[in-house]
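Just one protein chain is left out here, and the rest sit where they should.
Here is chain A:
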Amino acid sequence: MFDVEPIIADHKDVIHDVVFDYYGRRMATCSSDQTVKIWDEDGQGKWSVTSSWKAHSGSIWRVSWAHPEFGQVVATCSFDRTASVWEEVIGEKVSSTNAPTRRWVRRTTLVDSRTSVTDVEFAPKYLGLLLATASADGIIRIYEAPDIMNLSQWPVQHEIANKLPLSCLTWNTSTYMVTQLLAAGSDEAATPTGKVFLFAYSENARKCVKIETVNDITDPVTDVAFAPNAGRTFHMLAVASKDLYIVNLRGVTDATGNSKLDIQTVKFSEHNCPVWRVCWNMLATMLISTGDDGCVRLWRMNYNKQWRCAAVLKAEGSGPTYEPAPPTPTLATTASATAKFYKKGTIGNQVPWH
């Protein structure tokens, strides 16, 4: 059983990305309606919009939160060929009784790309305040803010060109074995070659270079996500493609003493349709995959370290009329049962488009 709390998003078109801050108390959403909204959760668990602004002149694909040690900072990327960095600033106190006003200020617009910027993600904090973007012309750019107190300067640190257009990227947060490990995927459909690429910092070349291609995945890739690491001795990468994949990366040393990555790919075909998005939980004990079939699948790792689908969340069009399901005090999360969502609250009026 699940408790569900609907929130009226007030976006005028579908949301492309819902991202939570480090603590799960703030939420950023972006949409085809070209706006970004920032939400805050109050003490009673109610979410409300605290900022909303038109951030780009095209659909906004993705949004990413920086680690809170860099302040309240988000980055967005858009169809309009740019990525932007936004920071929340505290205004002057109007009076002594009111809390000071807060607003989001554009710190920079990154205009290096000549095509749509398809993904943006802040690097793990141990690398400093770094930002990676992927674009449809196949270029990954890594920007760095040298002065964390002044976010207006974002020089490009690395620029890696790829032959295929890129649709997504992800940073590895773990420093085990490889530093600055980054993966990107391509949704190009014409060539039967590997569609997931791995990049890392090379000491010899003194720059970020492509180190591997995952050749097992040749179908278009729409999302990649590295799993957080709680003491694992290998890396896990979830890939959304024609099917769901989990790629395990292990460090091995070959005969010549060079260390390289051993790539093992596991395929999950339960969706039986293209998978669009993937998301890990905080400890990488669960995974969510979004299918084209109107279903979200929840995957759980069992005690044998095997991934199994634990639940399916299915969208139903009939609207918010469900009655609470009968009480099932002995229902476990993995028990076999079909239950309906229990709805709280009501849904507001329709919002006119643009």
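In this section, contacts are C-beta pairs under 8 Å (C-beta built on N, C-alpha and C of every residue); 3 or more make two chains touch, one makes a residue touch a chain; residues count from 1.
Just so we're on the same page, contacts and distances are computed from a predicted model.
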| item | value |
| --- | --- |
| Missing subunit (named according to UniProt) among the choices "Probable cytosolic iron-sulfur protein assembly protein 1", "U6 snRNA-associated Sm-like protein LSm4", "Nuclear pore complex protein Nup75" or "Metaxin" | "Nuclear pore complex protein Nup75" |
| Which residue of A:Glu144, A:Asp216 or A:Asp293 touches the chain not shown here | A:Asp293 |
| Contact footprint on chain A, counting only the chain that is left out | 1-16, 18-20, 22-25, 27, 29, 31-33, 45, 47, 58-59, 61, 68-72, 79, 89-90, 115-116, 118, 125, 136, 147-149, 165, 167, 187, 222, 228-231, 270, 274, 276-277, 279-283, 285-286, 288, 290-296, 298, 303, 308-322, 324, 327-343, 347-354 |
